[in-house]
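The structure appears below as structure tokens.
The block that comes next holds chain A.
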Amino acid sequence: MGLLHNLGTVCILLGIPFFISGTIGLLRFPDIYTRLHALTKADNVGLGFVVLGLSLQADGWHTVARLLLIWLLVLIASSASCHLVARAALRKKIEPWSRP
Partner candidate 1 sequence: MNTLLFYDFSGLALLAIGLHGLIRSSHPLRKILAANLMTSGVFLIMISGARGTGQTMIDPVPHAMVLTGIVVSVSTTAVALVLVCLVQETTNRALLWQKRKREKWGRTDG
Partner candidate 2 sequence: MMDAMGIFDMVLALALPWLGWRLLASPDLFRAMVLFISLGLLMALTWVRLQAPDVALAEAAIGAGLTGALFLSALRRLERLSEAERRLAFAGKREEEDEIPPERHRRAKPVAYGLALLLLAVFVLLLAWSLAQTPAGGGLGPAVGEQLGQSGVRSEVTAVLLNFRGYDTLLEVMVLFLAALGVWSLTRVRLPLQDEEPGPVLATLVRLLAPLMIMVAGYLVWIGGSRAGGAFQGGAVLAAAGVLLLLANVTVVRQIPAALLRWGLALGPLLFLLTAVVCVAAGGNLLEYPPQRAGAWILLIESASAVSIGVTLAALYAGGRPPEPPAQDRGGEQGPGRDADADAGGRQ
């Protein structure tokens, strides 16, 4: 249980608030475009922290490589699907929210 292990735990625990704020954003934000931000940004940072923490605690480089691959895949998937959903929403002529 060295320094790296504790640092990893701190990183994991740091990641959780990002997930929670992502969910709060999903629930509280006013329209689809703002909710996209909450999801694709907060959650991926949270996952990044978790991956970072787990990498610091990992036993070997292959585990780290797999963790990073998983994170990269989630990043690609969520950015692409965010783009597709936003484009579909724009084509549906959904007005972006603005402060009344």
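Selection rule, in plain terms: all candidates are chains of the complex that A comes from, given by their letters.
Criterion: a residue touches a chain if its C-beta (ideal position, glycine included) is under 8 Å from a C-beta of that chain, and two chains touch if they have at least 3 such contacts; residues count from 1.
Only a predicted model underlies this, so the values are computations on that prediction, with no experimental measurement involved.
*Asks:* Could you check which of 1 or 2 is in contact with chain A in this complex?
*Replies:* Of the listed options 1 or 2, chain A touches just 2.
*Asks:* Provide the residue numbers of chain A that touch candidate 2 in the complex, in ascending order.
*Replies:* Within the complex, chain A contacts candidate 2 at residues 73, 76-77, 80, 83-84, 87, 91.
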